[in-house]
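Supplied in structure tokens, the structure appears directly below.
One protein chain is absent from this view; the other protein chains keep their places.
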Amino acid sequence: MNYQNLSPQLRRSIWPVAGLLVLLLTNVLIAPEFFSIEIKDGRLYGSLIDVLNRAAPVALLAIGMTLVIATGGVDLSVGSVMAIAGAVSAGLIVSGVDSVFLVIGGGLLAGLAAGFVNGFLVGYFGIQPIVATLILMVAGRGVAQLINSGQIVTFHHEGFEFLGVGYLFGLPFPIILVIITFVLVQLLMRRTALGLFVEGVGANASASHYIGINDKLIKLMVYCLSGLCAALAGMIAAADIGGSDANNAGLWLELDAILAVVIGGASLMGGRFSLFLSIIGALIIQALTITIILSGVPPKFNLLIKAAAIIVILLLQSPEFRRQLGRIKQWRRA
Amino acid sequence: MNTDNTLLALRGVVKTFPGVKALDGVDFTLRKGEIHALLGENGAGKSTLIKVMTGVYRRDGGDISLEDKPIHPANTGDAQNLGISTVYQEVNLLPNLTVAQNLFLGLEPKRFGCIDWRRMNREARELLAGYELDLDVTAALNTYSVAIQQLIAIARGVSMSAKVLILDEPTASLDADEVASLFKIMRELRDKGIGIVFVTHFLDQVYAVCDRITVLRNGALVGEFEAASLSQQDLVSHMLGKALEKAVHEKIEHADAESRDKLFELKGARSQALEALDLSVSAGQVVGLAGLLGSGRTELCKLVFGVDGLVAGDAELNGQHVRFTNPRQAVVAGLGLCPEDRKKDGIFGPMSIRENMIMALQNKRGWWRYIPMKKQRELAERYVKALKIATSDIEKPINQLSGGNQQKVILARWLAAEPRLMLLDEPTRGIDVGAHAEIIQLIRQLCAQGLGLIVASSELDELVEFSDKVIVMRDRRKVAEVSGNEITQQRIMQAIAGQPQAS
């Protein structure tokens, strides 16, 4: 099949999906048991499930981050928002709230509030996204510590812990949560015109204004969604360890989330987005980590390899770099 | 002609961009100690010519010589070192630096390895005194008005030992007094032997200050004239490419649309950019907006559409009082605008033709009532066929289409939203002949379907062809309104040139 004849969507999907497949195949070659999945007590176990489960928080963040980046912005605060949401939920549990809905609702509300602050600063105040979200990135961990009174708050609450360690339909619940969030956001974006408007605002803010799209409201909305996704990820992290650690919950995950979106092929300038590809991006990051472990390379090389991967992907996206590549090809042919 | 006096000479300069020949063998001669107007409508090649002179673009052919020596400026720094300086309309200085820094950036006086601020400020004050400017040179540039920034830019250009000074629309945002003081400076510089290239859209200013005039059209030289011996009317006809006597009136008889109910009306309406004016459009009527570039056509469209706010006066839609403070309200009320700058304000580059087309309709319906994909495709296919948009696939990103096809997509976008009043700002600009004719035909059809249309255009023949009424703008004012059989190219041109109606 001719590469040029593929539809643009399909063409965009090829690289991330191929990248993930290559990584997975490498893993199988190194460790043949990689693809083997066991069923114990109606639950699935195996390396593949592990990859999915560990990628869940970043995948959730990536869903929100995708929308933010599609409008031409970026949300640096998601790691801190994770810490806040975890702290709020933990705080509710230890203060005697029993209803799992209230606990989760409290965490989500915290995320929504954080997203609202970000979105308001970016959309209505006109502050650059990096700058606006930097504020909460710095202050957010302080807020989380304040809620926790500086302690690592541990708790025991079966209903809430289900978020992190539960199983549903044989799969770890975080995976299910990612699937549900993905489906909901995908429906919201693609079954209504919101996705179209988000892409429009990112692709050409001025043209959106001339058509009468309410670009400020769109921006507010995507940051709110990003806050909600971060809150969900934060609660999974807290439920997983049965405690809220304001210092370390979600630390540096904002960077992984941005990376996942970039690996998924989205432009940081805004425009086209694909939630599916961003999740593939999150899986690639996790699969890469596992590949490093399986291949016997000491895990200390992890970050270095990740850095190299970002540089390569960024360069491949740069038109100037492609031009240089093209010139080298021509020169070799001549 | 006194050839010894030649300062800068361009001979047969060619510049091609992919698909366009922007300059086609253009000659241009600047003498020492003259102010030389470079005139032409949009796309005539003025800015390309300037960019070739100043090294922003490399020419593809022809010769440039400065004082009889061939030159090949590779960038603006190069051109500056050779003695060619440019001052742009959007003052290209650094707003955050001090006045003195702006004057001396790159050439700061130094002492013991440090920038000698005291000397720099003193020299800056001395330099500006020559322009009758007494400023606090240690204040940031953006604390001063655009007019003063303009003069500072000129002072910088001249102080860098300029032989040639290019002023690219320096007067666009100045008031009358500021223009007068600018002209005084220009004349003084001329008397010192500097050659000045003056680009402007204000014809009065050309006659007020220029010695000679070069006119370009469609990337080619029309001619070089002595300002004293070229009438304003002849100048306009050179710029527009229509000899007055040949301007045949091919008017198709229009029904007298004035009697019908008014669809939209402006009464004594004024914006930041426009002086008060009246305007009315009826359903099924085409109102043409004529005038040179910068005359206020675009600003009038923006005023109607709510991009620029109404400062004074009244607007009525179907007899109802309306006041649009942003485009959203205008769209909801049934207006649509195809903006002048397609790339900047019109297209969603990476998005598909289909998505570009449904955007306005979708926004009107609201985000929760998503147009079903099947209907989107039908709509897009229909308009691709109806407007003869040349594409293999409606899912192609719009930035892969030619200019004419992009314009048709934007037209389709609004037609799909079924507006009552359409504003088309330069709908035929930069598109090829075939698409051009189709768009004109479309304008007629729309009018026949009962839409009200306001069309701004710099091409008189097309205005004459489709307009029921033409409003002529000049210097951000409405200077004439002609309707019915009075609409002739000659009549419009006279109004643009600012002459009383020839009887």
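The letters A and B name the chains in turn, as written, and every chain counts its residues from 1.
Methods note: contacts are C-beta pairs under 8 Å (C-beta built on N, C-alpha and C of every residue); 3 or more make two chains touch, one makes a residue touch a chain.
As a working rule, contacts and distances are computed from a predicted model.
Enquirer: Given the choices "PTS system, fructose-specific IIC component", "Cobalt transport protein CbiM", "Galactofuranose ABC transporter, permease protein YjfF" or "NADH-quinone oxidoreductase subunit L", state the protein name listed in UniProt for the chain not shown.
Expert: "Galactofuranose ABC transporter, permease protein YjfF"
Enquirer: Give the residue, chosen from A:141, A:209 or A:272, that touches the chain omitted from the document.
Expert: Only one of A:141, A:209 or A:272 touches the chain omitted from view, namely A:141.
Enquirer: So one chain is hidden, and I want to know which residue out of A:10, A:29 or A:130 touches that hidden chain in the complete assembly.
Expert: Among A:10, A:29 or A:130, only A:130 touches the chain that is not shown.
Enquirer: Check each of B:71, B:140 or B:293 against the chain that is not shown and name the one that touches it.
Expert: Touches the omitted chain: B:140.
Enquirer: Please identify, in ascending order, the residues of subunit A that touch the omitted chain?
Expert: On the subunit A side, contact with the omitted chain comes from 74, 125-128, 130-132, 134-143, 145-146, 149-150, 246, 255, 258, 262, 268, 300-308, 310-311, 314-315, 318-321.
Enquirer: Hey, which subunit B residues sit against the chain that's not shown?
Expert: Residues touching the hidden chain, for subunit B, are 76-77, 80, 86, 88, 92-97, 101, 105-106, 108, 113-115, 117, 138-140, 142-143, 145-146.
Note that in this section only the chains that are shown with their structure count from here on.
Enquirer: Between subunit A and subunit B, tell me the centre distance in angstrom, where each centre is the average of that chain's C-alpha atoms.
Expert: Here subunit A and subunit B have centroids separated by 45 Å.
Enquirer: Which of the residues in subunit B come into contact with subunit A in the complex?
Expert: On the subunit B side, the touching residues are 305, 307, 326-332, 337, 339, 344-352, 355, 358-360, 362-371, 395-397, 413.
Enquirer: How about subunit A: which of its residues touch subunit B in the complex?
Expert: Going through subunit A, the ones touching subunit B are 7-8, 191-194, 196-197, 199-200, 203-204, 206-214, 267, 271-272.
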